[in-house]
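I'd like to ask some things about the structure below.
For this depiction, one protein chain was excluded, whereas all remaining protein chains were kept in their positions.
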Amino acid sequence: MKVVQISFLLASRNLWRNYRRTIIMLVAISVGAWAMIFMTALMRGMVNEMLRDGIRSLPGLVQVHNSAYRDDPSINNLVSMTDIEIETTFAAAGIERYATRVRVPAIISSERESRGVTLLGVDPLRERSIEAVGSVIAEGRGLESIDDNGIVIGKKLAGKLDTEIGKRIVLMSQDPDNEVADRGFRVVGLFEANLAAQEEAFVFAGRTVVQKMLGIDGRVSEIALTGDDYRNVELLLADTRRLMDGRDEVLSWQELDTFLGTMLGVMDGFVLVWIVVIFLALSFGLVNTLVMAVFERVREIGLMLALGMRPSGIMLQIIFESLLLLMLGLSIGNALAYASVIPLKDGLDISVVAEGMEMFGAASVLYPEIQVNDVVLANVVVLTLGLIASLSPAWRASRYEPVKAITKV
Amino acid sequence: MAVNIISRLAWRNVWRHPRRTWLTIGAMVFSNALLVFMISIQFGMYGLMIDNTLKAFTGHMQVQAPGYKDDLKMRQVVPDAATLAEKLRSELKLDRISARSSAFALLSSEDRSYGVQVFGVDPQYEPGVSTIPGLVREGRFPTDNNAQEIVIGKTLARNLRVETGDELTLLGSGRDGSFAAAVAEIVGIFDSGVPDFDRSIAEIPLGFFGDVFFMDHAAHSIVIVAPALSAVEEYRPRVEELLSPADGLVVHDWNALQPGLKQAIQADISSAFFMYGILVILVAFSVMNTQLMSVLERTHEFGIVMSLGVTPGRLGRLVLLETGMIALAGLVLGALVGGLITLWFGYKGFSYPGMDQLAANFNLPSRFYPQVTVLTLFLGPVFVFAGSILSALYPALRLQWVHPVEAMRSLQ
Partner (left out) sequence: MSAVRCVDLCKTYRQGDQDIKALDHVDLEISDGGFVCLSAPSGGGKTTLLNAIGGLDKPDTGEVWIAEQRIDQMSKGELAALRLSQIGFVFQAYNLIPVLSARENIEFVMQVQGQPTALRRDKAMAILREVGLAGLEDRRPAEMSGGQQQRVAVARAIVSRPALVLADEPTANLDSTTSDGLMALFVDLNQNHNTTFVIATHDQRVMGYAKRLIRMLDGKIVDDIDQQAA
């Protein structure tokens, strides 16, 4: 262990011998580490917000539907249990964060305009418990109970329909016998969402009112359940499957929205690729620095070998020097990355490309998110690959012939 | 002669430490190859994304009533649209021009109803401005402008439990807000491959649409496809000239019609260029390091040459020349390697896990064939080259402060 000590001492002193070179390399490593973490934080911020938005609009991490509903989202494909049965079953299992919803395609008409929308008959209290889209009210009031007579529509949709709070609109859909079911509602509130598309797509009314209008008393189209971590839905999924006892289709958000599900996987892959690419770009300079350092120290390396230090001691010195350089650069880079997201904690406004971001399903304000696991990944990858990259110069140094080194003038 | 000696000297210096030089060139080749490949893919994808998106439905330009683009209100119309379309076709000598209307309606079959967007299209000219008529897999696209016929997507047909030959009821509101209803026969079913799209759209002949929704010869837009995307700017003023000022119509180009498209590209370009910038900076540091080393180890030598009367400026230029040689090698080799990799993927096709899912969102295929152009081949490497030369300025300028006597006393 004494050899490790002396190797470390020599490495830390040698690092500062050619301080210009060390500083240039440190700056490069710091910039690289900063870029790894900062860029990842921006992308993570975007994708996480996308996932949260997507999950809010699904809504939930897990949903239950009639197995025919996803291909044919009509009034005829309803969940097999009645809402009362669902309530008792879920209450018995201790599941609280769920919402039962009627969800059907409909046409909404003001005096002047018509639009296709998704009509949701909801229980407003339960909606809030799963943090579904539509809970952020911009004007007027939200729904107050499951038999609230009013309707809440998106702000954007209100504009397109030329309607406003207090005015009447008509909703038209079909009942189970394919008779046109329509009903007039008074607009009581306008909701706001991160994505314009959501403000145009959904309208919310009290669940029992919608059930009555469509003639499906006590029945719902979907059950939406949520949990704390969208990366871990297995448990919730299994619990729900057990409760539904194979009667309906129970799917996770990844299966419900394959674009979102893929996005998470692609993002994880991108983070790793980005880290490795930056490292590779740095590795040439790192190896170069080590090669130069070894080259300049031929004589003292020979001397140490001549005095009886084993080649492994020499290797250790070079590897320590490389790791010290990397760790120092990484520390600075990490600190810079953390510091550079501070001024952005209120979000980076990219609304100039808002419609473009919406094509990705992303919002127009970006909140960088530094995830500890990304930071750990970046540092571990750089140190590990850095270690591997320094093996070759370190090996070469340890192979020097002491006598050549000593007698070299 | 002098130039010859200087460049020969520079060349020899470059190869004093071959391993070091190759490592520096290696950094350049790595970054350059990556840049060539990424930029080729990126630019190719942008082109495809624009083409595929506009080809499907939007066209290159549309004539509309002001405000229609954002509000899509029934009463924001182009009056006498068929006549205007005909005039544009003959005056501009383009036949890919077609009038179109749209409305939301409830489509009902025997046992199902769905709300969809119904388009009124000119059976004769629509195939020139949209890919949907060509996607009809079952039955046919209407031919008679006044026929009570409808074409729907595959998913919608399945959901409505109908096939060609069945009848559908349309319910909606007309241009004046009054109740609009009609019955139409399903003559064709299209399949775009995107289930949600195929559930939300139906097309009927423009004349029939006018009758049902009380359009009175008006339509909502006239879709124009220019001979090429790049010709849009040339055609736009000509279209504007042909409009009668009394109607107060406007011409929107594709960028106004699909603002997301250009913005998505801009967002993608800016994040990509941030990443490319980092690569260039890292290579520049690598070069700065190498050149600083090479200057420092020659301090003694430079001292001698300076005491012989060579100016620091000339030595600085020597260092820059050496850097230029290394950077040129990096540029040529990098562009070559990058170009070859791109060609290989251009032949084999490029894909990554999850791409099929993401690509569909942007109207892109799940396998992509990048192409090498002069721009994609040299855009990245030129920046790396410039970054390298810039970074060598520090070691080169350092020479200005070198004192010959001090330098000669230094050991190495």
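Letters are used for the chains, namely A and B, taken in the order the chains are written, and counting of residues starts over at 1 for each.
As a convention for this text, a contact is a pair of C-beta atoms (placed from the backbone, for glycine too) under 8 Å apart; a residue touches a chain by one contact, two chains touch by 3 or more.
If you're wondering where the values come from, they're calculated on a predicted model, not measured in any experiment.
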*Which shown chains does the hidden chain touch?*
A
_Touching residue (missing chain; options A:47, A:304 or A:350)_ = A:304
_One chain is left out of this view; which of A:10, A:117, A:132 or A:153 touches it in the full complex?_
A:10
*Taking the full complex into account, find the residue in A:313, A:329 or A:386 that is in contact with the omitted chain.*
A:313
*Absent chain, residues of chain A that touch it*: 1-3, 5-6, 9-10, 13-14, 17, 299-300, 303-311, 313, 401-403, 406-407, 409
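Here is the rule we use: only the chains that are shown with their structure count from here on.
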*Quick one: chain A and chain B, Cα centre-to-centre, how many Å?*
25
_chain B contact footprint on chain A (complex, rising order)_ = 18, 20-21, 24-25, 27-28, 31-32, 35, 39, 42-43, 71-74, 76, 105-107, 109, 111-117, 159-160, 162, 172-174, 178, 180, 258-259, 261-263, 265-266, 269, 274, 277-278, 280-282, 284-285, 287-289, 291-292, 295, 350, 352-361
*Mind listing the chain B positions that touch chain A in their complex?*
17, 19-20, 23-24, 26-27, 30-31, 34, 71-75, 103-106, 108-117, 155, 158-159, 171-173, 177, 200, 259-267, 271, 274-275, 278-279, 281-283, 285-286, 288-290, 292-293, 296, 352-355, 357-358, 360-362
